[in-house]
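I have a structure I would like to understand better, so I am pasting it below and will then ask my questions one at a time.
Apart from one protein chain that is not included, each protein chain of the complex appears where it belongs.
The letters A and B name the chains in turn, as written, and every chain counts its residues from 1.
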Amino acid sequence: MAKNQLFMLTLAIIVSFPLNAPAVEPSEILQNPQLEARARNLSQNIRCLVCQNQSIDDSNASLAKDLRKIVREQLVSGASDNEIYDFLIARYGDFVLLRPPVKATTYILWYGPLFIFFAGLLLSVLFLIRRKRIMPEEPLSLEEKEELSSLISREKEG
Amino acid sequence: MIAELGHYALVLALLIALVQTTVPLYGAAKNDFSLMGVAQPAATAQFIAIAIAFGALTHAYVTSDFSVINVAENSHSLKPLLYKISGVWGNHEGSMILWVLILALFGFAVAQFGIHLPPTLKARVLSVQASIGVAFLGFILLTSNPFLRLDPPPVDGRDLNPLLQDPGLAFHPPMLYLGYVGFSMAFSFAVAALIEGRVDPAWARWVRPWTLAAWIALTAGITLGSWWAYYELGWGGWWYWDPVENASFMPWLSGTALLHSAVVVEKRDALKSWTILLAILTFALSLMGTFLVRSGVLTSVHAFAVDPERGLYILAILVLFVGGALIMFALRAPSMKLGGLFQPISREGGLVMNNLLLSVATATVFIGTLYPLFLDATTGQKVSVGPPFFNATFVPVMIPLVLLMAIGPMLAWKRGDLSAAMSRLWFAVALSFGIGIFVFWLHSNEPLTPVIGFALAGWLAGGTLKEFADRIGLFRDQLSKSLSKARRLPRSAYGMTLAHLGLSIFICGAVADSAWRTEVVLNAKERDKTSIAGFEAQLENVERLEGPNYHLERATVVIRKNGKYVTSVFPERRFYPVQQMPTTEAAIYTTLLADVYVSLGEGSKAQGWTLRLWYNPLIPWIWAGCLIMVLGGLVSLSDRRLRIGTPLKRAHKKVQANGLPENA
Partner (left out) sequence: MRRLIYLGPLVFFIITAAYFALPIIKGKDPRILPSAMIEKNIPDLNLPPLLETKPGIDKQALIGEIQLVNFFSSWCGPCRTEHDFLMRIGKSNIVPIYGINYKDKQKAAKKWLLDLGDPYERIGRDVDGRTAIDWGVYGVPETYLIDKQGRIQYRHVGPLSESIFKEKISPVIKVLRKQTNG
């Protein structure tokens, strides 16, 4: 792959940056503040598909704007959050949500960390128990004995 | 001519690295001092050679030598000097030179300042370090040579991306590289220890300064990147859980666990396997980050260059080094001498838990970042893992960790008294409660999340301060006695206190900003007003001007409070003609307790402009908290013991470097 292509690709990727400047325009804002708050919330969870890892709330791309409009239109007509998500998932797949759904294919994702925690905890406990069995309680080292006696004498001095 | 010099210097560095890898290693096996002694001058020579190469490339940029392809693709004659220099590492090839430079720098530093390292260990450490250099110098010379020429040279270059023409971003990569390339030294120490078959407290003491230095740099580098994103990208966010951000965060989490784990090895000769594993893991995560940014395997705003061939090469390096180290780990670690025993409730136990929680945190970020890749490779399905996921999973791991951070230091080594520790923590409880109630009172009709966040920060601060106070006997002994104790406290104690306090301040900032940030978006014509968080903002005018290599629209926004003038800010919209790219330059008014952040959007005199304002409470505390953590690290690094490598002299008996009394 020629260096030129590399560079252009890098450029193309980064060019999307300024387009991803703050995005909701004054004309889009809904009158009803609760609906608008819901719109912002939903938008932050919806992926801008032509950007690199941005939500439609953050992106100035034309597709993001269209999707924001759709979200607001549906909110005004009374759709629930899930209905709006379903509308988008039907067209774009699970990929369009920034918060991955919890299904069989994402159990490892959502429960993985918890599993690792308990596995790690189990390993640590087993390790500690095993060590105790192997190593008898050790007597104080020479250094520790000496420190103890100096501490005692210091305490006596007050 | 100079570029060719740079090229030759790289080849020379590769040859030196080859020598440095093989000769000292052989010498260590044979206990041959002269062969082992090759390591030190080799490390010095390698560093100098790469420095020459780096200098040559910098020279090409500064003189705008467009016959060098790398300069032609990434620079421009009109660019300000600072950005001509920072352009050196603003691209794939140049940044790889920086990478190996820092790799060699750490090798050089250990060669020069690691005076007390036993010769065999030193030889092996430098040998492993050099082997990494061989791999990457080979990578550069074979696939990413910045010194290739272009004939005929173009009249001018393609310019650097305008977003990168910024002081914050100029320094972010070098700092970041000092960090995660620096962890290569911890890796080298770990592998050297595995080769020797021995990990002891002395080893932990020797590895600590390098690990700490890398950690400090990484903390600073991530903070810098985050702060840059905040003020440059125009919408006031500071962390996006973008894959490449995560790629730098994972080594940080793992590196933090490593630092703490090494303390246990040093103090109690325990947790050796885990520490070695963490050292390998941390550098593995660094290498993985290098791989992710350059292979095109993940989508990211940060991705450097998308070249699968280079990606495979880096992956091969990753497999070779990490796989090799892990094989050695599997072979050697089980037979390592087990260290000091301890009760589960003890300082060591606390640090084990700390290790575990930080590892789970690392794993969480790892899984979240890479899951789309894994799922796609296995089933072809695509899923997005964005900020909502990380906020839901990462934060719950941090909560027990913060709770633990106050308790752990209160426990004694080997056998701790939990009830005594908890009773000493009354101050932490009080502070936590107090802050929680205060926050609740300020924001009573809102969800409780920030209250909990602040309470946690208060708990951490209270516990940290109490631990320090108890150490010097403050309020218990006479003040003069406490002060003299404070003077004699090792700097690492100050370092820890500062770093933990820094985290507490960071938590306050992060919680406040995410919970109480407000935003106003409006279409404003000149002279229009709006208000945000008790301030009034008025758009005075918008001018059209010319910058050094861009055109711009600059707005003057006057900020007042209760009618009184506070300040004027000047948000801009710039257009860079060479790259045909617009950028926004937000204007920030900071009170150190909050930021008013103003951003200028598109518009015209007739239609008005889109003006966006944010009020970000306590956001400066995010940067302050991180900087205090860096400060804590620096203070700890300056500890005399680390420089000399021996513990403080005891009043009675001198103790040698390996922990045994001198006459034993």
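Note that in this section a residue touches a chain if its C-beta (ideal position, glycine included) is under 8 Å from a C-beta of that chain, and two chains touch if they have at least 3 such contacts.
Predicted model, so just to flag it, every value in this text is computed and none were measured.
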Neighbours of the unshown chain, displayed set only, are A, B
In the complete assembly, which of A:A37, A:L123 or A:L142 touches the absent chain? A:L123
Which listed residue, B:A284, B:V365, B:V385 or B:A537, touches the chain dropped from view? B:A284
Can you work out which residue in B:L35, B:A279, B:L298 or B:V542 touches the chain that's missing from view? B:L298
Residue in contact with the excluded chain [from B:L82, B:I327 or B:L442]: B:I327
Tell me where the left-out chain touches subunit A, residue by residue. 49-50, 62-63, 66-67, 70, 89-93, 95, 123
Residues of subunit B in contact with the chain not shown: 273, 277, 280-281, 284, 288, 291, 295-299, 308, 311-312, 315, 318-319, 322-323, 326-327, 329-330, 333-334, 370, 372-374, 376-377, 380-382
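In this section, only the chains that are shown with their structure count from here on.
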CA centroid of subunit A to CA centroid of subunit B, Å: 18
Help me check something: in the complex, which residues belonging to subunit A touch subunit B? 1, 3-4, 6-7, 9-11, 13-18, 20-27, 29, 44-45, 47, 52-55, 58, 93-101, 105-106, 108-110, 112-113, 116-117, 120-121, 124, 128, 131-132, 134-135, 137-138, 142-143, 146, 150
In their shared complex, subunit A is touched by residues of subunit B numbered 69, 73-74, 91-92, 158, 161, 163, 233-237, 240, 242-243, 299-301, 303-309, 338, 340-341, 344, 352, 356-357, 359-360, 363-364, 367-368, 371, 375, 379, 381-389, 392-393, 397, 521-523, 579, 581-584, 599, 601, 610, 612, 650-653, 655, 659, 661, 664
